[in-house]
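Some notes on the structure that comes next.
Complex shown without one protein chain; remaining protein chains in place.
So, subunit A:
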Amino acid sequence: MAAPSTSPSLPPALADAVRDDASLRRFLHGLPGVDQVGVEQRAAGLGTRSIKKASKQWAIDTAISMVDLTTLEGADTHGKVRSLAAKARRPDPDHPDVPRVAAVCVYPDMVETAVEELRGTGIDIASVATAFPSGRSSLKVKLEDTAYAVDAGATEIDMVIDRGAFLSGRYGQVFDEIVQVKHACGDAHLKVILETGELATYDNVRRASWLGLLAGGDFIKTSTGKVSPAATLPVTHVMLQAVRDWHTQTGELRGVKPAGGIRTTKDAIKYLVAVHEVAGPEWLTPTLFRFGASTLLNDLLMQRRTQLAGHYSGPDYVTVD
């Protein structure tokens, strides 16, 4: 097994886990099981919190600053990426005080366009790679895909794990892939997409989360957005527990990114409550929590206008894409 390129000084228990294939399996299967009923009830319970007035305004602005504005369609054009970049720079032209979004997320061949448009703004350019969204290709192709995006100027790489290998128990293979992709990333941040909709159980989500963290992923991300169900609150809960436990054991802060299916401000605020309660307040920053979304931003902007104007806003007042 390849050595993880980050975390040179893992605590002994974790260092032992990544020694070889067998100990990795032993470690992942030794993780406590997830109480399915408990985590779903807890997630639903936190979802009922009422966030109003100043807290709501803060939550909306924070959520906007955490958005990875995404377009991942076969029909993407350079023009579409440019208009998306314009929206990322200034989400609501009527209100210049709206914070910028965290990043723009595109396919590797669109990275160059995004880099040109976003130069000097501080907005990150994220690119999916490694044969997104299925991850069904050779390691060589995946590494080249990553290198292509990084060379074009991507500052963040969203990779997919090999779910087939994970589900058939070849954890070592998945681990090695992540480690090598991380190596190919260089300075770029790596987000590991678990595609929780295909992992079937919360136990698997917890194992995949730890696998991603052990292998050096800077973020663990729920889904590609191409599989239903995409991000759900309970799944994000389990992943937030993993990064919190990682922090307790190693002192390192790693991030979580739910993606897909989060469309309304209400949903976004539920996620922020979960972040605060499960991981902790220090995770309420774009460097440690992101939303992978496209339509969510419009709803956040409409809600923001509603809060400021005192009357309901409408989709005619925000851009279509």
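Here is the rule we go by: contacts are C-beta pairs under 8 Å (C-beta built on N, C-alpha and C of every residue); 3 or more make two chains touch, one makes a residue touch a chain; residues count from 1.
Here, contacts and distances are computed from a predicted model.
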> Between "Aminomethyltransferase", "Putative membrane protein", "Aldehyde dehydrogenase family protein" or "Rieske (2Fe-2S) protein", which matches the UniProt record of the unshown chain?
Replying inline: "Aldehyde dehydrogenase family protein"
>> I'm checking contacts with the chain that's been left out. Which of A:Lys53, A:Lys140 or A:His311 qualifies?
In response: A:His311
> Considering the entire assembly, which residues of subunit A contact the chain that has been omitted?
Replying inline: 305, 310-317
